[in-house]
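Removed from the display is one protein chain of the complex; every other protein chain stays in position.
Here the chain labels run A, B and C in written order, and each chain numbers its own residues starting at 1.
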Amino acid sequence: MGNSVIIIGGGISGMTAAGILVQQGLDVTLLEKENETGGHLARWDRLFPDRRKASEVLDFVKAGLNQVKIVTGVTVTGISKHDYDFTITTRIQHPASSIHSQFSASALLLATGFDLFEARKKEEYGYGIYNNVITSADLEDQFKSGKGILTREGKIPGRIGLVHCVGSRDEKVGNLYCSKVCCVTGVKQAIELKEMYPASEVFNFYMDLRMFDRHFEELYYEAQQKWGVSFIRGRLSECAENPDGSIILKTEDTLTGKPLKMTVDLLILLTGFVPAIGTSAICGMLGLKSGTDGFVNSADSHTSNNSSGVPGVFLAGALKGPISIGEAIADARAAAVQLAGYIKSTTAYND
Amino acid sequence: MIDFGYTLTKDRQFDYDHGDFRFLRLVRSIEPSLDVCIGCGSCTATCSASQFTNFNIRKLHTVIRRGDPESIKAELKKCMFCGKCQLVCPRGVNLRNLILAMNRAIEQLG
Amino acid sequence: MKQEGKRLIWDEYQKEIADDNYFYVRSCVRQNFFPGAEKTFLRYMKEMGRNVFENPSHTTCSGIGYHSDIVPFETAMTMVARQFALMTEAGYENFVTSCITSFGLYSEVLETWLHFPEVEEKTRVHLRNATGREFVKPKNLAHASDVTYKLRTEISDAGKYRLINQTTGAPIRVVEHIGCHYSRMFPSKGIGGAEYPYVLVGMIEEWGGEVIDYPERRHCCGFGFRQYLVKANRGYSVSASKKKFDSMRPYKPELILTNCPGCPMFLDRWQYTISEMDGTTYGENGQGIPVMTYEELAGLILGYDPWDLGLQVHQVPVESLLDKMGIPYDPEKKFLDKDGNFIGKPKSPSFLKFY
Partner (left out) sequence: MIKFNLFVLPFSLGLIYIVYSIIIHYYRWIKALPAVDKVKLATGIRTPSKVTASLKEIFLEGLIHRKLWKRNPLLGYMHMSFALGWFLLIVVGNLESRIYHGAYINAPYYPIFLKFFIHDRLVLFFEIFTVPAFFRFIMDFLLLFVLSGLTLALIKRKQSKWFGMKQTTQHSLFDRVALSCLWMIFPMRLLAESYTAGYFGGGGGFLTQNLGNLLIAVTPGPAEIIAYFFWWSYSLVLGLFFIMMPYSRYMHIPSELLLIVFRHCGIQSKKWGSSFSDLEAHSCSRCGVCIDACQLDFAAGIRNIQAVYLIRGQRDQYITEYIAMTCMICGRCQEACPVGIKADSLRLIKRREIGSGQVSDFSYITSTHPGFADVVYFAGCMSHLTPSIHIAMEGIFKKAGVNYLFMDQDGSICCGRPLMLAGKDKQANELIEFNKTLIRQTRAKLLVTSCPICYKVFREEYNLPIRIQHHSQYLLELVKEGKIALQSQHRKVVYHDPCDLGRGGNVYEAPRELLGKISDLVATEKNCADALCCGGSLGLMNTSIQKKDEVTRNALQSLLKNEPDILVTACPLCKKTFSKHSQTEVRDIAELVHDAIPGRNILSTRAILETETVTS
């Protein structure tokens, strides 16, 4: 029984928890399947609602990781538990060979996060087929590149559509849940597009606008009032490509009860959260349960939301469901505090 | 032309690409607050004229925003201008002036 | 447009189609609409060495009545069960339908029975009580276009002509239109799924043509059952077709290829009606866009005589396509029956140019 901790997942939650746990004097190893830590945040340009740089938040979190052992490019292939000790086997992903290695720890923190919904699955939206249909994440890549947002034909998009709830609240793709942050992301991105191209028209197609947190509703108001972003209440039913590469949308304007047809030069799909592909394997190794939505269940969603139900295994972040950056940081801190308390109590018990 | 006993029908949908946005431009220049509507419907719910008719002020300015202002011409006449709609609007849309602006648009644009 | 994106989807929607020994059921209406189509299917199946069996006791599947809200589902299921019994009695287990609506109804019934076995049992009782017949559910259900899709390479290999403009060498631009009941209800039952069905695309690509993807490709042909069958609604039917034609016109299609009884009927006949209503024509030089069933097109590829395919009963003349593909035909024989008797010639329309 020692004071070593393994964190699986090097996104914002995993890194935040790692920073707190090394502060507590614990021996922390962070395992990340990608070659870089940072998770989805590393891809994002600016954050809602205040549009600060994502890199600033990332830098803040990374600053606390000096004493953390970070192992990237590894996939967890097995976890076993003996008394209070965990043994984790991993495989290093390498084109030529795969190297296996082992880690042991007294406690585990799962922070495996989420994947973005694969937009291709909404076939009728034509992602991957129509040149000018992109996802919100693609848009962030383009924002980040700083090169401006152009259509595939190289033109400034005169009219832009943003489609909310792509892969969320949609029985047809098997996801009944709301991904929570896409609404405000859509509003944020609409403002950013208007800021970049004031003469362009920007339309958000939404079912409900769930402005759940502080300053979000104000951002929505600002988008309408200051930036002239239009909001059309109606889910995109299908789209098609015009000869010039523009996209023709079909939706209902539910506020007037009439179908609506509109051509846009660029269509952005606000893709939601789905459980990360590797999470279910890890859950299987530990006997953890997921909900029907595929996200991991905590021991109690109100009172023990960071406990997995398996002693020594803790949960942080978006593997439990859609969550914002601020919430992920708070949740990771809470998980870290709980995990540190567990280590102390079990160490004392064993000593 | 042959009479087949049936004819081509006009599409019911809003064709945004061929919409008439002259009304929107004029109305917006007079009363920009229409842009902050969130479609809650409290205006129509409190409206006296809506109790007697299918007058729906929310829909009227929504169809303008969709580029299909034709239907407002007959409808707008029913407004009694009492201002309750404006008083209940959670977004502060200046509905009375919006109605004046729509009237102006009808006058100027036919 | 990125074809790779479509291929990824097509890869996901592959379906199993039996290799041989098909129990074939005809459509109620196709023999009136396009009398050569089913005959041509049987002809090339035979030439390709496939065994296709038909039972003359086969009746309507009742899908047309079901979709017109005049036949209840219980009745339809019993009718379907009877067709299966005919297949079982003939010793076949691969069921092939000529009609898309039949295909949809059979799929719907089989899915219903899968999820509600008690409904299947009840249907068996109904069938037994009514006819004394028993049935085994088909092992494989396919539409005749699925089977043709499966044979597309064989047809191409045996073919004399290709979907290529013999003068310019350019591929013929083809609009493909899939019947609504093919994969809309059960995307997994159709080749390529519901959004980008591949069944006709595969044939067109294989036979040398170029597929046109136009915005209203998903839109209904206009039949819509009650939209057409009730005269008061018929304006909707013709308007729906017009919407499709307006949308495809900028791409200058040279052929519309279909796999449903109703679609070629309405896409063909309504071109005339629209031209008589508002003077609009959609093909080159005031002509219409030729419309064909996949069987007719396969027949042309295989070098069958156009008039043997029944192409003379099309409203929009097909000669423009025949000329482009370099298919010879005798204009004098267009309106002669198989015994050489003159069958009458339609009056010239006011706007739509006859070839």
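Assume a residue touches a chain if its C-beta (ideal position, glycine included) is under 8 Å from a C-beta of that chain, and two chains touch if they have at least 3 such contacts.
All values derive from a computational prediction rather than experimental measurement.
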item	value
Displayed chains contacted by the hidden chain, counting the whole assembly	B
Sites on subunit B contacted by the missing partner chain, in the whole complex	30-31, 33, 46, 48-49, 51-53, 74, 77-84, 87-88, 92, 94, 96-97, 100, 103-104, 106-107
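Everything that follows uses one rule, which is that only the chains that are shown with their structure count from here on.
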item	value
Gap in Å, rounded to a whole number, between the CA centres of subunit C and subunit A	46
Interchain centroid distance [CA atoms averaged], subunit A/subunit B, Å	40
Subunit C to subunit A touching residues, read off their complex	1-2, 4-6, 8-9, 193-196, 213-218, 250-251
In the complex with subunit C, residue positions of subunit B that touch it	1-2, 4-9, 11
Residues of subunit B touching subunit A in the complex	12-17, 32-33, 35-36, 38-39, 58-59, 62-63, 65-66, 68, 91
